[in-house]
Structure formats: structure tokens, C-alpha cells
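Complex shown without one protein chain; remaining protein chains in place.
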Amino acid sequence: MSVRVQTEDFDAGFELNQLRHARKDTGAIVSFIGQVRDLNDGDAVSQLTLEHYPGMTEKTLASIIQQAKSRWDFFEALIIHRVGSLKPTDQIVLVAVSGAHRGEAFKACEFIMDFLKTEAPFWKKEVTQSGERWLEAKHADDAARERWMK
Amino acid sequence: MSVRVQTEDFDAGFELNQLRHARKDTGAIVSFIGQVRDLNDGDAVSQLTLEHYPGMTEKTLASIIQQAKSRWDFFEALIIHRVGSLKPTDQIVLVAVSGAHRGEAFKACEFIMDFLKTEAPFWKKEVTQSGERWLEAKHADDAARERWMK
Amino acid sequence: MKIKIFYFARLKETLKFSTEDLELPDDAFAQTLTILKLKAYLAKRSDVWQQMLLGKLKVRGAINHELVDDNAPIADGDEVAFFPPVTGG
Partner (left out) sequence: MKIKIFYFARLKETLKFSTEDLELPDDAFAQTLTILKLKAYLAKRSDVWQQMLLGKLKVRGAINHELVDDNAPIADGDEVAFFPPVTGG
């Protein structure tokens, strides 16, 4: 169970290896990497700035992992989220979940991402040719979160 | 779209980086790593041997990716599956899917794993203290596959 | 009563405030303070504040690092935050 908010990049391969070797009864590791796209809503993106609310961010992410834990049986969960100034193809976020079997690890990983997207206090500002713009929250993300409430 | 069946280990971090940089509009990479557990059905496992049907294996895996492609919108899918002699905590399989958005990549990755488990011609033999045993197919895997048929 | 307020993202940028300590007389208003009442109080500062806090764009509130709704009560010493819907990940 580990949550990191940082400006530095991360090495997904290293993190997955750490998770793999944390327990010898680990059979499945599911991971998600989010990265900056060069295009958003049709505009070329040259930079993405990520702001967050220190303190609340870490608390929210830890609480999301706890909620996942109460629903599914998995061993470890790791969230690394970057903040600060990023460029296209830079990594933004890594969520990785290890467990004995794949079904629970897949569900927990997707649940964590859906809740991170809708509850963790991060905000993105893009720089495009037409200037800077704050991103709007997406209905698709709210809908993705709602699926888990049924 | 790439399928590899090999005795050698793989570097998941390297493969994920390749996928990340294949297209600049990639926003999401979902991956699954399966590894040998030290315990199975309560017995300590000292070795796992993976046999396969050369030719049919590659064809089946490519066809599973095509089926996923016809259902969801993603960019690239990679399957690496090892064969031969493995030990606990050795990696067995990597499935990685890249796309613009996470929802489709999550579904495609889990679909590919569920079908790989039930259709790709691989067979596992374990060595435990009480001798060698071929693993039996699991009802849970059939059930996981059935979910996609609804 | 004394509270600390943080502003983030679009709000911080437009209001040119990232944080402030707010002291209010300990009267009936303070004793029944909620997120919505605080928004209305701050909105009186200028048109820009009005537009940012009570305009078309949704503003979320948090108290002591927990997301809350507009009716959540605010107590002495609380850390309050205002920000747009989140867009991380």
C-alpha cells in the first residue's frame, strides 16, 4: 500500500518488479500508465501543468486504495502521480495492483483509476497554440465512477 | 499487434516503454503480468513446465487480439508468453494494451487474458514435494470467459 | 472564529489568491457557517469573486482534506478549500 505524489518521472518496470517480488504467492500484477497525449480535443498540446492539493491528495489516494481493499482481495497497491510541468508522452500516473489471481487485481486497478480521476485533487492546465486552458472534468469519468456504485 | 512465444524472460518495463512511444496520441497503457506462484492448491511448487503447440499458439493469440480489436478501440496490443521450465516468481505472461483512453484498454487487456487462459494451447506441469502434476483447467477461467459472451 | 482557506487551479489563478487566513466575528453567522454561506460571503468581495464562486462553473469544497457538499458546516480552526472539479490521472 503505497502512494507517491512527485515531480520526478518514475520507472514503471522497476516498480512492477518490486511488486512482483514483494510476495512469493503473487500470481498477477495489473497496471495502468497514463501519459500526456500530443493532441487533446483536436489541439496540439505542447505542455501540461499538473497542480494538486498537498495533504488532501495523499489522503484521498490512500482512502481510494482502502475502499478497493474492502471490495476485493489483493496484496499490494501502488499509486504514483506526477505534478508540475509535463510534455507529450511524459508519464503522468502509475497504478499497479498485485494479487493471487487476475480477476480481483483487474477490478481493483480499474476502480482505483476511476476514483482517482473523479476524487483526487489534481488539476490539469494545457498549453496549446491558442494559449493556456484548464481542462474540464469529463462526464465519461463520472460515468466510469458510477458503474462501481451499482 | 505483436505475439511472442519464447523461453527467455522478458523486460516488462522495456516493453511498456516501447508501447508508450509507439504513438504520441497514446494516453493509456494497461498491462497484465502473470508469474509463477510458490504455492498452488496448498502445495509448495518448486518448478513449473510450460508446454505449447507451436504454430497453433501464435495463431490463436493473434486471433484473440483481432477479436478484441473488433470490440474495442485501442492502438496496440502485445502478448509475450513464456514456455519451458520456470521457477516461483518467474514471469509467465505479459499482456499490454495501449489506447487513447483507459476504459477500452482495460477491457481489451482483460478480455485477451480471459481468452488466452481458455483458448491458447499452453499446458502447465508443476513439480511439488509429492511429485509432478499436470494442472487442471479451472471453472473460474471458463466463467471469466463466459462473461464476455453476454 | 478563524479558518484557513485554500484556492486551487482556475480559482487560484483568477482570484490571485492561493491561501488566506480568515477571521470572522463569533456571531450567529459564524456559528452556522457552511460551504455555501462562505462562498456567498466571499463572493461579495468583487464581481470576479462572485463569478468564480457562484458562477456557471462548478466549484467543489473541501473541509480538512475531505470533499464535502455545499451544506457541510465549517467549524473554528477548519482548513477549507475551493477548487474546480478534479482532472488528474
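All chains are identified by letter, namely A, B and C, in their written order; residue positions are counted from 1 within each chain.
The definition used in the following text is that a residue touches a chain if its C-beta (ideal position, glycine included) is under 8 Å from a C-beta of that chain, and two chains touch if they have at least 3 such contacts.
Given the structure is predicted, the values throughout are model-derived calculations rather than measurements.
J.: Counting the whole assembly, list the visible chains that the omitted chain makes contact with.
T.: Across the whole assembly, the hidden chain touches B.
J.: Could you tell me which of B:Met1, B:Ala22, B:Met56 or B:Ala143 touches the chain that is not displayed?
T.: The missing chain is touched by B:Met56.
J.: Looking beyond the chains shown, say which of B:Arg20, B:His81 or B:Arg102 touches the absent one.
T.: Candidates B:Arg20, B:His81 or B:Arg102; residue touching the omitted chain: B:His81.
J.: Just the residue numbers, please: which parts of subunit B touch the chain that's not shown?
T.: Residues 34, 50-53, 55-56, 59-60, 81, 92-93, 113, 116-125, 134-138, 141 of subunit B touch the chain that is not shown.
Just so we're on the same page, only the chains that are shown with their structure count from here on.
J.: Closest chain to the overall C-alpha centroid, by per-chain C-alpha centroid: which is it?
T.: Here the chain at the core of the arrangement is A.
J.: Let me have the rounded angstrom distance from the C-alpha centre of subunit A over to the C-alpha centre of subunit C, please.
T.: Chain centroid spacing, subunit A to subunit C, equals 27 Å.
J.: Just how far, in Å, is the C-alpha centre of subunit B from the one of subunit A?
T.: Result: the chain centres lie 23 Å from each other.
J.: What residues in subunit B touch two or more of the other chains?
T.: Not one residue of subunit B touches more than one other chain, so the list is empty.
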